[in-house]
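Submitted below is the structure of interest, expressed as structure tokens.
A protein chain is absent from this complex, but the other protein chains hold their places.
Let's look at chain A:
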Amino acid sequence: MASNLPGSVRQFGVALRALLVFTVALGIVYPLVMTGVAQALFHGNANGSIVKVDGKAVASDLIGQAYTMDSGKKDDDGKAIMVADPKWFQTRPSASSYDAMASGGSNLGPNNADLVAAVEQRRKDVAALEGVDPSQVPPDAVTASGSGLDPNISPAYAALQVNRVARERNLPVDKVQQLVQDSTEGRTLGFLGEPRVNVVKLNNALAALG
């Protein structure tokens, strides 16, 4: 019977059955089985590496957050303008303001005038906050990451913030430096990627001190 049908009609019948079989196997069975395996083997990772402080979920170890406070001023749209909270280590600028449901970068080009202005403003702000010369502010402190959720900063930017955080929290500089050290990772295997400080881990460690 089937062999009497014109070739292309028959191919469409095969195609439809193939597509349905593959959708069930690859679209339903595969992700369900893999989720089961992942949940059993690596429960914490599979669920987003959520960390708790005092029993409450405060962050994912992998997703950056904004450590800002209300400046009391409003922008043109009536939204509160947020500024760096000096008691905490600061993450990088973010095109999505660390909204984890809207990841992404600024996509501003290398000669974009708005980006030049934003970089210069950030440099001034960071230098003022840390009380250092603007030339000491490292590149990652003035550029937005690709994901908008970068949890890391460079060791140079972390070092720049140590004195200010210690002062604000009345902690010895040594102690803060030790916490930074604990949240620092070198290059993986000594040569993969870049050295970095996880600000989420670092600030959670500060919070745990009380």
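In this section, contacts are C-beta pairs under 8 Å (C-beta built on N, C-alpha and C of every residue); 3 or more make two chains touch, one makes a residue touch a chain; residues count from 1.
In this text, contacts and distances are computed from a predicted model.
Hidden from the displayed complex is a chain whose UniProt protein name, among "Nitric oxide reductase subunit B", "Potassium-transporting ATPase potassium-binding subunit", "ATP synthase subunit b" or "Spermidine/putrescine transport system permease protein PotC", is "Potassium-transporting ATPase potassium-binding subunit". Note that of A:58, A:132 or A:159, the residue touching the chain absent from this view is A:58. Residues of chain A that touch the chain left out of view are 2, 7-8, 11-19, 21-23, 26-28, 30-31, 34-35, 37-39, 41-42, 45-50, 53, 56-60, 62-69, 85, 88, 92, 98-113, 115-116, 119-120, 123, 138-140, 142-154, 187-194, 196, 203-204, 206-207.
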